[in-house]
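Up next is chain A:
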Amino acid sequence: MSDWIAIGALAVVGIGIPLGMMGVSALLRPSVPEQGKRTIYESGEVPTGSAHIRFNIQYYMVALLFLVFDIETVLLFPWVVIYRPALNAGVPMARLLLPMLAFVGILTVGLVWAWRNGAVEWMSSPRAMRRKTERNQP
Partner candidate 1 sequence: MSVQQPSTVEPLAALPAQTGAAPLPEWTALGPVLALVAAGLLLLLWDTVFPNRRTNTELSVIAAVGSLAALALSGWYLAAGTGRPATGGAITLFAEAITIDGLALFFTAIVASVTTLVVVASRDYLTDHETPGEFYSLVVLAAAGMALLASASSLATIFVALEMVSLPSYALVAYLKENRGSVEAGLKYFLVGAVSSAIFVFGISLVYAATGSLLLSDVAAAFGDLGDLAGVAGVGVVMMIAGFAFKTASVPVHFWAPEVYEGAPAPVSAFLSSASKAAGFAVAFRVFTEAFHLGGEVTAVGIDWALVFAVLAVVTMTLGNFAAAVQTEVKRMLAYSSIGHAGYALIGLAAISAGGSHNGAVMGASMAHLFVYGFMNTGAFLFIAMVERWGVGRTFEDYAGLGTVAPMASVAMTVFMFSLAGLPPFGGFFSKYFLFAGAVFNGFWWLAAVGALNSVLSLYYYSRVVKAIWIEDPTDALAAVDSRPTALYGAVIVAAVATVVVLPGFGPVIETAEAAATALFG
Partner candidate 2 sequence: MVDAFAYVPAIVALPFVSFLVALAFGKYLPKGGAFGGIAATAGSFLLSLWVLATVAAGGQHVETLYTWVSTDGIAGGIGPQEIELTFGVLIDPLSALMLVIVTLIAMLVHVFSLGYMNDEGEPDLPRYYAGLGLFTASMLGFVVADNLLMAFMFFELVGLCSYLLIGFHFREPGPPSAAKKAFLVTRFGDYFFLVGVVAVFATFGTASFAGSESFPVLAEHALAGEFDAWTPFGLEAGTWFTAVGLLVLGGAIGKSAQFPLHTWLPDAMEGPTPVSALIHAATMVAAGVYLVARMYGFYVLTPTTMAIIAFVGGFTALFAATMGLVKDELKQVLAYSTISQYGYMMLALGAGGYVAAVFHLMTHAFFKALLFLGAGAVIIAMHHEENMWEMGGLKEKLPVTYWTFLAGSLALAGIFPFAGFWSKDEILYEALVHGLNEPLLLGAWAMGLLAVPVTAFYTFRMVFLTFHGEPRTDVARDPHPVRWNVKGPLTVLGVLAVVAGTVNMVPVQKVLGIEGIDLLHLWLDGHYGGFSELTSHHYAELGPYSSGYIAGGEVPTVLIGAGVSLALALGGLGLAWKLYNVAEPAEHTAALGGVKTVLYNNYYQDELQVRLAGVTAGVASAADTFDQGVIDGVVNGVSSVSLVSGDRIRRVQTGVVTHYAALLTLGVTGLILVLGVLGGWFL
């Protein structure tokens, strides 16, 4: 159980310190509520509009493509771990590389398809286009 005492102590300290600091400062500080303190900090600018805005869908597409590579890395990881020991054990190089290459190849097909179908073309959103044309008109 001694392990648990250490973990418990760590937890107590970890929770205690921030609580303590907040408590102490609450006791010491003067309380002057003011509207300006409640506004969102926007580098000194007066904030306009809502924080909830719609992002262009392109961000989402890029994030999704990122995910492809993300998954690729995660799934290659076990392969990397086993690569060296297997090589030392005398497994032929081709046999080791082939599964990985097949895997990356499949991913590449998907990526190329997405690319070709316009997933990474940074098209302006209709809204941005409208704003642009509005601005250009006198």
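The working rule: contacts are C-beta pairs under 8 Å (C-beta built on N, C-alpha and C of every residue); 3 or more make two chains touch, one makes a residue touch a chain; residues count from 1.
The candidates came about this way: all candidates are chains of the complex that A comes from, given by their letters.
In this text, all values refer to a predicted model and were calculated from it rather than measured experimentally.
Chemist: Just to confirm the interface: in this complex, chain A touches which of 1 or 2?
Modeler: In this complex, among candidates 1 or 2, chain A touches 1.
Chemist: Touching candidate 1 in the complex: which residues of chain A?
Modeler: 75, 78-79, 82, 86, 89, 91, 95-96, 99, 106, 109-110, 112-113, 116-118
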